[in-house]
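In this view, the complex is presented without one of its protein chains, the others remaining in place.
Chain nomenclature is as follows: A, B and C, assigned in order of appearance, with residue numbering initiated at 1 for each chain independently.
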């Protein structure tokens, strides 16, 4: 009766970070993994702005937002690092973004699906956008394909943050007085 | 070093409920108390639709949404039960709504502020909309005047739901497997 | 084969104007007549903000925006001048608003439909919101019940403004150089 550990990311490159990142290195934090394609309208209009809002609101409280560019179609149009870099620049996306490693048969012609990228396949994602939440112990706690509401995503994140919050445990203080993203209650 | 207990509601009437409600009767649930005025544009466009979303998403998980009509201006226009009933009907608001008891000097002329309604005064609210979250032990955990984002409100609710969740404690099961608004994880 | 002349307004009072207005007095201008009820959600969320945008954009070019509060339900809640005044104040509606004269059997109980207000009946309106456009000769050129898109409404207004534009006719100048809401093209 165990939750599934989140597979480590298999990537061909990183943007918006000086050093490559890994889920192992992010252990202890909540991780929002947002899989997208730059030519996916729902990613552009909803999922990426949402990921940015999560980054703005929760980074200071121990949530890491990681974008994952999982290209499974229109490889010629969106498969290059240059295309992704231009997209992230124009859309002012600042959180780290990994380029999902291409699958076995990446395909050559425009529009050809080819094999799924490796991380997308490891997570058995249905497509983009896919929103994944990973808890402090590195286990998958949420996996959604398509649009997720801010209310639902916020609740999931708030719930994970409240689990075994290291801030409140060690000194025996009232967990109700622990700082949360909502603030630090005065004694 | 204690959190403040939420003052009991002082109301002159209830709508959308067969029996009068009280915070004491709601002990054990998370309570979202949404103070509004029917002529307050921000309440109509943002806070009340948000309260309805919270009711739809979280009622099954132990969150009670209560509206509080705290009229402190334009008493002639919005001070009557008939006006409020018509408003709730047209805006399809189904959660229970309390009419805040008038203050000492309610005022007669249109536009006159008069004294603040009693519950509004007891909570030292700044105006409408005011969003208040009360935890399972009946303590105030959030108090905001003005617009609150869905992300922030969702996180606050998710965090409160994760506190001392009665579902997971008694039988020693892994709290990570407890049902949350996001679902019930398969073992 | 004639277009229908717009019936004169039959009102019980005016707000936001020092003097009572009439369609006869507005002859020569395009008139946007917006029928609404303060408790009608579609009026509050769409039609009234749209009427305000039309007033901001087109008043300088000969378009008059007139609101018509045509109450046919919830008379107790929204039938008074005070209620309407409070609503217009809170929603920052500055264009002139007429109170449609009550019909024959106005009804007493909250929620009772009663007879239709007189102007609403004269125009055979289906309900609120109703958007009516009247041309410079006082004829009805558009009558819509429900939401109208900005694109469609803008086109209708632009079309009516281009008809027999007094600015361009008298001096024989190129009508293509006439000022329009879009600006005055340099020679």
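Methods note: contacts are C-beta pairs under 8 Å (C-beta built on N, C-alpha and C of every residue); 3 or more make two chains touch, one makes a residue touch a chain.
These numbers were taken from a predicted model, which means no experiment stands behind them.
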{"item": "Interface partners of the hidden chain - shown chains only, full complex considered", "value": "A, C"}
{"item": "Given A:3, A:21 or A:39, the one touching the chain that is not displayed", "value": "A:39"}
{"item": "Among A:72, A:87 or A:123, residue touching the chain not depicted", "value": "A:87"}
{"item": "Where the unshown chain meets chain C, residue by residue", "value": "1-3, 53-54, 57-58, 135, 139, 141-142, 149-163, 174-177, 180-182, 185, 187"}
{"item": "Chain A residues touching the omitted chain (full complex)", "value": "39-41, 44-45, 74, 76-78, 80, 82-83, 85-87, 89-91, 110-111"}
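To be clear about the criterion, only the chains that are shown with their structure count from here on.
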{"item": "Separation of chain B from chain C, taking each centre as the mean of its C-alpha atoms, in whole Å", "value": "38"}
{"item": "Interchain centroid distance [CA atoms averaged], chain A/chain B, Å", "value": "32"}
{"item": "Averaged-CA centre spacing for the pair chain C and chain A, given as whole angstrom", "value": "50"}
{"item": "Shared-contact residues (touching 2 or more other chains) in chain B", "value": "none"}
